[in-house]
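Below is one structure, written out as structure tokens; comments come after it.
Of the protein chains in this complex, one is absent; all others appear in place.
Take a look at chain A:
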Amino acid sequence: MGEIKAVVTMHKQQVGGGAPIFVADNVKQMEETAFLLEKLLDAAVHDLKNGTFILVKHK
């Protein structure tokens, strides 16, 4: 079972809930934040295709 460790988004109003949310202004910034978080959290970045990335820790 995967677990959402963090959310990186450009649209703050679209997300909410338990995981920490990181807001980015543009795609480049979002990519960079997600990249860093991937290394830090050891969680995979998945693209929800709506301007939001989620970091999921699998198993």
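Heads up, the rule we're going with is that contacts are C-beta pairs under 8 Å (C-beta built on N, C-alpha and C of every residue); 3 or more make two chains touch, one makes a residue touch a chain; residues count from 1.
Just so we're on the same page, contacts and distances are computed from a predicted model.
Taking the options "Fe-S osidoreductase", "Oxidoreductase", "YIEGIA protein" or "Molybdopterin synthase catalytic subunit" in turn, only "YIEGIA protein" matches the UniProt protein name of the chain that is not displayed. One chain of the complex is left out; on chain A, the residues touching it are 31, 34-35, 38-39, 42-47, 49, 53-54, 57-58.
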